[in-house]
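Questions regarding the structure given below will be posed in turn.
Showing subunit A:
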Amino acid sequence: MSDYIVLCCILFSLGAFGVLYRRNILVMFMSIELMLNAVNLLLVYFSVLHKDPSGQVFVFFIMAVAAAEITIGLAILVMIYRHLGSISIDNLKKLKW
Partner candidate 1 sequence: MMEFVWLIPALPLLGFLILSLFNKYIPKSTSGYIASGMILGSFLIVLSLLLKAINGNLEPTIVTLFDWITAGDLKLSLSFQLDNLSVWFMTIITGVGFLIHVYSISYMHDDEGVTRYFSYLNLFIFSMLLLVMGSNYVVMFAGWEGVGLCSYLLIGFWFKNQNYNDAAKKAFIMNRIGDLGFLLGMLLIYTQFKSFEYSTVFDQASQIINPNPHGDSGIMFAITILLFIGAMGKSAQIPLYTWLPDAMAGPTPVSALIHAATMVTAGIYMIARSNILYSMAPCTLDIIYTIGTATAILAALIGLTQTDIKKVLAYSTVSQLGFMFMAIGLGGYSAGVFHVTTHAFFKALLFLGAGSVIHAMGGEQDIRKMGGLMKKMPITFITFLIATLAIAGIPPLSGFFSKDAILALAFEASPIKWGLGVFAALLTTFYMFRMLYLTFFGEFRGTEHQKHHLHESPLLMTVPLLVLAFFTVVSGFIEVPHVFIHGGDWFSHYLAGAHIALPEASHLSESTELILMFTALALVVSVIIITYVIYVKNKVLPATNEADLSFLDKLSYNKFYVDEIYDAAIVKPIGVLSNFSSSFIEKQIIDRFVNLSGKAVQFSGKNIRFIQSGDVNTYAIFMVLGIVIILFINLVL
Partner candidate 2 sequence: MITTLLIFFPLVAALLVFLAGQRFAATVGILATILEFFFAVSAFMDFNSAKLWNYEVMQPWIASLGINYSVGMDGISLALVLLTTFLLPIILATAVNGSLKDKKEFFALALVMEAALIGVFTSKDLFLFYIFWELALIPIYFICLLWGDENRRPVTFKFFIYTLFGSLFMLVAIIYLYLQTPEKSFALEYIYKLSLSGEQQTFVFWALFLAFAIKMPIFPFHTWQPATYTSAPIPGTMLLSGIMLKMGIYGVLRWILPVVPSAVTEWGCLAVMLAVIGIVYASVIAIKQQNYKTLIAYVSIAHVGLIAAGLFSNSIEGLQGVVLQMLAHGVNVVGLFFIIDIILKRTGTLELSKLGGLRNQAPQLAVFFIVILMASIALPMTNGFAGEFLLFVGIFKYNPYIAGVAGLTIILGAVYMLSSFQKIMLGEAKPEYNSIQDLTLNEKAVLIPIVIAIFVFGLFPNIILDLTDPSIKAILHSVQKTLPVAN
């Protein structure tokens, strides 16, 4: 059964790696989704393992939050693109010393 855990960890790490090192904002959003889904998978696994439905219920919460978050995020992304003409995160450095 630990294979599931390993799978989720790999997925989570891939997602984290993507957030930290990719320059394209869309790709960062996709990586965030990947991390969220990895956690979802883990929750389902443990809910089946402990025969506790509350894990799967929580998955729904996460999916709703993910949807809301990605909506706002993409809206902001569109506005950034209109402003800067690019969606590379390197252009967003104004909040510095």
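Just so we're on the same page, contacts are C-beta pairs under 8 Å (C-beta built on N, C-alpha and C of every residue); 3 or more make two chains touch, one makes a residue touch a chain; residues count from 1.
Inclusion criterion for the candidates: all candidates are chains of the complex that A comes from, given by their letters.
Because the structure is predicted, anything quoted here is derived from the model rather than measured.
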Practice problem: Would you mind pointing out which option among 1 or 2 touches subunit A in this complex? | Solution: 1
Quiz item: Can you list the subunit A residues touching candidate 1 in their complex?
Solution: 16, 19-21, 89-90, 92-97
